[in-house]
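A single protein chain has been omitted; all remaining protein chains appear in their positions.
Order of writing sets the labels: A, B, C and D. Residues in every chain begin at 1.
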Amino acid sequence: MSQARARLLRPALGLAGLVVLFGVWEGAVRGGWIQSGFLPAPSSLGPAWLDEVRSGAWVQAIRDSLTHYLTGLVAGSVTGALVGLLCGALPVLDGLLSGIVRVLRPIPGLAWVPFAILWFGLDTAGATFIIAISVFWINFYAAYGAVRAIDPDLYEVAAAFGHGGFWARLRTVVLPAASPGVLDGLRTGIGQAWMSVVAAELFGVPGIGARMMQASSLLATDLVVVYMLTMALLYAVTDMLFMLVRRRLLGWQG
Amino acid sequence: MSQARARLLRPALGLAGLVVLFGVWEGAVRGGWIQSGFLPAPSSLGPAWLDEVRSGAWVQAIRDSLTHYLTGLVAGSVTGALVGLLCGALPVLDGLLSGIVRVLRPIPGLAWVPFAILWFGLDTAGATFIIAISVFWINFYAAYGAVRAIDPDLYEVAAAFGHGGFWARLRTVVLPAASPGVLDGLRTGIGQAWMSVVAAELFGVPGIGARMMQASSLLATDLVVVYMLTMALLYAVTDMLFMLVRRRLLGWQG
Amino acid sequence: ASVRVGYIPVIGSAPLFVMQGTNWGHEVGVDLQLVRFQSGPQAIQALISGKIDAYVAGVLPLLQARAHGADVKVVASAATEELEVVARGDLATGLPEPPATLTPDALRQRLADFTAKAGHKPKIAAQPLGSVPDTLLRYWLKAGNGLDPAQVADIVGIDIDAAQQAFLAGAVDGAILREPALTIIRHRLPATRVLASGHDLMPGQPGSVLAIVNENAPDRAAWKNAFVSAFVKATQLLATDPEQAAPYVQQALGGGMLPKAIIVEALKASAGGYVSDPGRIMEAVGKLQDFEVESGLLRKAEPVADLFDLETYRQVRP
Amino acid sequence: MARRETDSATTADVVVRLENIGLSHDHGRSFILRHVDLEIRAGEFVALLGPSGVGKSTLLRVIMGLVPPSEGQVTLQSRPAQAHRPAAMVFQDAKLMPWRSVRRNVELGLEGLGLNRAERQARAMAALELVGLADRAARWPRQLSGGQRQRVGVARALTVEPDLLLMDEPFGALDAITRASLQRELLDIHARRQGTVLFVTHDLDEALLLADRIIILQGHPAGVKGDFMVGPRPRAQESAGMRAMAGRMKRLIAGEADPGADAAYWQASEI
Partner (left out) sequence: MARRETDSATTADVVVRLENIGLSHDHGRSFILRHVDLEIRAGEFVALLGPSGVGKSTLLRVIMGLVPPSEGQVTLQSRPAQAHRPAAMVFQDAKLMPWRSVRRNVELGLEGLGLNRAERQARAMAALELVGLADRAARWPRQLSGGQRQRVGVARALTVEPDLLLMDEPFGALDAITRASLQRELLDIHARRQGTVLFVTHDLDEALLLADRIIILQGHPAGVKGDFMVGPRPRAQESAGMRAMAGRMKRLIAGEADPGADAAYWQASEI
């Protein structure tokens, strides 16, 4: 009984919070407390969205963005996590790369925009590059940190049971023990990549970000919000799918 | 003896890696393997940097960027960590905000650019806003996750010793146990904020990013790299300062 | 009085830099605070929320601002016939130097040949929707040559600096640019060719203007006339003596990365286009407004005259 | 069970009362504990025995209020006159807070008692002295051996001088000497303060040495299967009655039926 009630309470509270937010917002716009042009009324979002869907622009923008989002995400995540795991597990490699990492890592993904344009042009390849770069470092550090944070006792256990070699340690300790950290990195990257999508598209690569900038240059704040929410929706969906996978993989965490 | 040698090995390896990187790069540019204009030779960076320093542009750009970097970072980190800790520790607040968080959190920091311009204009305030927003969510989730990951046994211990109330639990368990996670979030934010600095400045807010865009509009790739490295340097310095603080705070982790 | 002026980094904004460099603004009690934007449409976002008091950029974005209820008036024109369409690579091969006007058929053929050869439509960099460059490019293709912009080209709306970089880096095949970008690319890429000159795009094409936000608000009276007067004076200096004006412009544009010779050359190339009388661009603005309404960018055409305040110019005219 | 009612008619001095306690980790599909009734009176030293995994730790956590029982009722009654903590607990695996030094771990229960810093430190150091770890006061928990950690856990509980002290195999990882000395300290403290102690152990000898009363937890789900009163101290461990009782307890723990089960309570107290 109280179990079931508790399970319903959270969504109910969440809904209440949202209702309050949108209510206050609508009221503020209608009541004129917010200067017009500053913020669209929530009620204007629906019609703006419908128009955009009817014109086909909405679906097209999503399709465009997803293309470089997914390519960049996969490329950056896989390489980042891999290099991070290896650096965490191989002190010599870690040492060799430490200088390069120290120099390259702090360069924000967006600072690569000029070179992305130069090397890949104003199209999907350039956008993919920017996305992949910023996702790379997130995954690199998550994986690296996760490996470094492994309880040294676990290596002792593995070594005591014949898994002292590099590959055996990798398989029996490093990968499973680091997996929560690696997955957290993946998840952060999944979010971060949307940020880079916007950035890349601000430079003319077609997609949601480009469409949003178009809307904002025409002062169509309602469309801007529609696209912000679209991005939120896509992120939420990718994140949810990810969490499903994560839960299956990390059942032992309880 | 071997202790001392091991302590020197890593920097030596790191240096070796860097020498190889720059050597190959310089060779590739001089040997003509890289199309000229695609990448400046490392040897051209020094003169370009000196010119920029002499003109005063370098110091000015750093000063401009640091201003909104620091304000945005502090504003976003403090509020983010605070709200995250509270949400992690207070199920009712967590429930109430869960819906709003679900909607707002996935909106990438950069997607707020149109509203940043609209609400704050293209100056320090607008840049600060964008930086603070992206830093906010990183810290929010790091703090929230850290609180959620606290070993429930620790609450049992605290409760068994008279610290069962909310504030007592906060003080004896939540804050110390979450501090590694919160500090990790802060650190991520310190990096992420540089990304947002570039993002905001690519839109013309004066600073390193704007300067970089100006250089890239003239294909002055040497200056672009100088500013990329400048950002790397500033990041490295802020990160190092942070790690000093962190080591003091988390001595118990050994 | 302290006046926040939004501007874009093109030669059309040069009167501001002269005002600042010569201290003419300061002398008449106007303390300029320049805020750089990367396109006109970006500037109107700050304009609509009152973050700037004056605006020096393309005139057309003001139509959007007006449609969203902003009270803004053009008080002076700065430059006309600023924009040119330039091409590189396959899109430029065979174009004559010095440039000659292409017939509509020749243009159609050229774009089609390019598409056939490259496998994609030519990519042409402009500024965001609603900007002067974007609208003029479309106007030229459609009204001037009877081509459907969406069919024959892939127009990307990006920042001014980014457009210049994209063209230089070969990320686009063409671009619609203003000075000093035009001079810069001519020096960097001698193979650059002109697809359409400023005159080809639209005779007397309107460009950068000086507009004042909430012109009739009481605090504006303190500086409006002095500001406009100094602005016009600076414009005249630019039109008549580019050499003298160049140092001020050099400092403000390109952050000191541009050699003075380039600036002088760019200023000389634009000198003939400086026109201060706002009345002289009204008709062209009206045409472009109609075009924007036609293409769905604006909901309806409002009387163009309402956007202009011709009286102030008349009062301060030397 | 009905028998017990009469015995506990004087409810005033009952410190812990469990009524029909049940505990399930899977929403009632299976139970760890079920139908557990138990009363512990003020001043008693009770040992709790039972096979590994039967639910001893779980029962302690229920009594401490750390997990709510799925069924039944727990009533704790502390002497209201006293200001300090009504109950404190020694956990089976110490559970020190890794971010507190050894001394600050011991101080945990003293915070909020209105002591000033110097007093807290003095009391914590005294407790560490008692368990022989005063020289380790400044260390981090990760720098201790297993037995040292356990002793810090004991010091942490003792230092608050609780009315009710719950101890979950507190001496399990200690060598005989250290263990004997701590057992002596514990008995001393108990004699002096007349607090109530509930002591989980798997060592019957330890239970016979320390406890006034021994409770056997057995079964699946677990319930109280034996409740023995042990004679007055000092105890002749080798007495025949004692040996007989110990034998019966062993059989109970092993899960064998106890022939004298019904009479266990009375018999035991007669030894």
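Here, contacts are C-beta pairs under 8 Å (C-beta built on N, C-alpha and C of every residue); 3 or more make two chains touch, one makes a residue touch a chain.
Being a predicted model, the structure only gives us computed values, none of them experimental.
Visitor: From the touch rule at the top of the page, work out which displayed chains the omitted chain touches.
Guide: A, D
Visitor: For the chain left out of this view, which of D:118, D:177 or D:240 touches it?
Guide: D:177
Visitor: Considering the complete complex, identify which of D:57, D:121 or D:183 is in touch with the unshown chain.
Guide: Result: among the candidates, D:57 touches the missing chain.
Visitor: Name every residue on subunit D in touch with the hidden partner chain.
Guide: Those residues of subunit D that touch the unshown chain are 25, 49-53, 57, 92-93, 143-148, 151, 169, 172-179, 202-204, 250, 253-254.
Visitor: If you put the missing chain back, which residues of subunit A would it touch?
Guide: The list for subunit A reads 153-154, 156-163, 168, 172-173, 176-177, 179, 250-254.
Here is the rule we use: only the chains that are shown with their structure count from here on.
Visitor: Would you kindly tell me how far, in whole Å, the mean C-alpha position of subunit C lies from that of subunit A?
Guide: Chain centres of subunit A and subunit C, defined by C-alpha means, are spaced 38 Å apart.
Visitor: Check each residue of subunit A and list the ones that touch at least two other chains.
Guide: Only 37-38, 114, 117-118, 202, 213, 216 qualify.
Visitor: So which stretches of subunit C touch two or more other chains?
Guide: 42, 45, 48-49, 159, 162, 165, 169, in rising order.
Visitor: Throw together a list of every chain pair that touches.
Guide: Inter-chain contacts occur between A-B, A-C, B-C, B-D.
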